[in-house]
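A protein chain is absent from this complex, but the other protein chains hold their places.
Take a look at chain A:
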Amino acid sequence: MEVSVIGSSQAKIWKTDLAYRELGFSDLRDVGKVFSAKNRVCFGQSTRWRTARFRFALKAVQSEPLRSEKVSVATRRSESHDGVRLFVGLPLDVVSDCNAVNHTKAIAAGLKALKLLGVEGVELPVWWGIVEKEAMGKYEWSGYLAVAEMVQKVGLKLHVSLCFHASKQPKISLPKWVSRIGESQPGIFFTDRAGQHYKECLSLAVDDLPVLDGKTPIQAYHEFCESFKSSFSPFMGSTITGISMGLGPDGELRYPSHHRHAKSNKIPGVGEFQCYDKNMLSILKQHAEATGNPLWGLGGPHDAPAYDQWPNENNFFRNEGGSWESPYADFFLSWYSNQLISHGNRLLSLASSIFSETAATVYGKVPLMHSWYRTGSHPSELTAGYYNTSRRDGYEAVAEMFARNSCKMILPGMDLSAEHQPNESLSSPELLLADIRASCRKHGVDVSGQNSSASGAPGGLEQIKKNLLGENAVDWFIYQRMGAYFFSPEHFPSFTAFVRSLEQPELESDDLPEEEKEVADSLHASSESGAHMQAA
C-alpha cells in the first residue's frame, strides 16, 4: 500500500515535470536555465524510485512483529463482550473500477477509529463488475487485496460481500463483457410487463443457460468464487470471518420489483412482477402446461397495479375480493416464489460447497419488503417473490432452504420502525422482521442484522439497539456504511454513543468483575507483545 501511494504521487510529479519541461524548453529567454531544468528532471527520477522502494522494505520489516501482537489484542476485544459483534460497511466504492483504493487516507483513519471504538470488523463489498471487468475469467483482485491487508493490519475482521449486481449510486456496472452480451440479448435481464429491462443483475431464469459466451451464469459465479477463495486464502478464516453471497438486486434474494420507484417517494407503490423476459416466460409456459392450465402460462397477472400504484388501484391485490386469492393467483405466486427460492438454493449451495473448507461462514441476504404488510395480500412481498400473505407463511420455505445449505441469514432494515413509516403505506418493519425470524428459529437459521442503507432513518440507532439487546437479540450486525455522512458531526457522535452503549449497557453501575477480566487480559497481551519485541 505504501508503495502504491508513493509511486502514484511520484508518477504525478514526473508527469508535471514533463509538462513543464516542454514549456520550459521553448522559453527562449533563458536557454541555460531550461537545460538545467531538463537535466534535473531526468536525473532525479531514477534515484527517487530507488529510495521509495527501499523505504518500503524497511517498513514491512517493522510491522511484522507488531502484527502478531495485534491478533492477541483483537481476541481480547472480542472476548471482552460476548454480546453483539458489530461490523461497519466500507464505502461501496472503496475500490475504484481501476482497482485503486479510493480515499486511502480516510479509510486508514476510519479503520483506526473503528478499531479504537471496539468495532469488531468491517464489511467489504466486492464487485463482479470491478474484479472481472474486462473479460470472462480475467480477475483483478489487487485493489481488494490491498483493502484486506489494511484491515488485517489494523486488526479488524472482514466480512466480504460478493456483489453480482450493479449499483446506481455510486455507479458500479456489471462487467463490461456481460453488459455487451446484454446489449444483444436483453433477455438475460429481468423484464417487466412493459418490456423494460432491469440491467443491474441477471435474470434468475438464465442461471443454468449458457448465455455468457457458452458458460452459464452459475458457472461464472462459481469460478469467481473459486478465484476469490484462492486469492484471499491467506486471509480466510483469520481475517475473513464471513462471506455474503450476492443473490440478486442489491445482493438480496428477490426480484427487482420496485426498481422504478424514486427513492424519495413517500409512499412506495406495490411494485411489479418481473416475469416477462423470454426465459421466464418460457419456464412459466412449461409449468402451466405441465399443470394442465396452458392459458395460465401466457404471462403474469393482467390486473396487477403499476410500480407506483397502491394495492387497490387495480384488482389483483385488492383487500376484499382481490384476485390474489384465486386459484390462478395461487398457481402463479407459488411458481414465482419457487423460482426465487430455487435460485437462492443454487447460489447458496454453490457458495457453501466452495467455502465449506474455510473457516468463513456463508451468508445470504433476504429483503425486508415491509410496506403494505398490514394489508391482506402483502403486495410488496408478492411482487418481490415472497408468497407471504395474511393467510400463508412464505418464509418457511426460504428458511428451510437456508438451513439446508447451512447458511446464515442477513436481514436488513433493523433500524426501521412503523412509527417512522408513512401511515398510508400500511407498513410494519417490526412485524415482518418478527415473522421472518420466527421461521428462521424454527429451522435453526441464525439471523444477523443490518440497517437499511438509506442513511440515518429517524430513530434508527434506538431501533437497532432494541433489536440487538432485547430478547431474541441478533448477535451480529453490519452497520451501513462508512463515508462522509458516517463521520460527519451530525452522525458520528451518536454512533460512538451507540457503540459504547452496546459494549457497556450499564456504564454507570460499576461492573468490577468485567473490569478485572479486561485488566488481566491486557496484562497478558502486553507481556506477550514484550516477548515479541525481544524476539524481533
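Keep in mind that, in the parts below, a residue touches a chain if its C-beta (ideal position, glycine included) is under 8 Å from a C-beta of that chain, and two chains touch if they have at least 3 such contacts; residues count from 1.
We take it that contacts and distances are computed from a predicted model.
Missing chain, UniProt name from the options "alpha-amylase", "Protein O-mannosyl-transferase 2", "Phospholipid-transporting ATPase" or "Integrator complex subunit 11": "alpha-amylase". Looking at A:V154, A:A304 or A:M414, the residue that reaches the missing chain in the full complex is A:V154.
Contact with the chain not shown here comes from a single listed residue; of A:S173, A:S352, A:S425 or A:Q480, that residue is A:S173.
Along chain A, the points of touch with the absent chain fall at residues 9, 12-13, 16-17, 19-20, 23-24, 26-29, 36-37, 39-41, 43-48, 50-51, 54-55, 58-59, 62-63, 66-67, 69-70, 73, 91, 102-103, 105-110, 112-113, 115-117, 153-155, 169, 171, 173, 179, 183, 199, 262-264, 482-484, 486-489, 492, 496, 510, 515-516, 518-519, 522-523, 525-526, 529, 533, 536.
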